[in-house]
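As you look at this complex, bear in mind that one protein chain is not there, while each of the others sits in place.
Now for chain A:
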Amino acid sequence: MSVIYLLISISLIIALLFLYAFFKAVKNGQFDDDYTPSVRVLFDDSVTDSKTETSPTVVSPKTIQND
């Protein structure tokens, strides 16, 4: 039955890993903003467009202004 020492230490190590992951997440600021990521995850990775050309035209701020 001394296998219980092994099992309990494994389970404790796993629990500690989760605690560590939680600490890391808090430290990274994952709990600071609990709204924006929920929206961001729904965005498509690639930008779809009705027009078919592929290379995006690069513009300086001036181009918009002078219109």
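The rule is short, and it goes like this: contacts are C-beta pairs under 8 Å (C-beta built on N, C-alpha and C of every residue); 3 or more make two chains touch, one makes a residue touch a chain; residues count from 1.
Methods note: contacts and distances are computed from a predicted model.
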Which of "ABC transporter permease", "Heavy metal translocating P-type ATPase", "Molybdopterin synthase catalytic subunit" or "Anti-sigma regulatory factor" matches, in UniProt, the chain that is not displayed:
"Heavy metal translocating P-type ATPase"
Considering the whole complex, not just the chains shown, which residues of chain A touch the missing one?
1, 4-5, 8, 12, 15-16, 18-19, 22-23, 26-27, 29, 31-36, 39-40, 42-44, 47-51, 56-61, 63-65, 67
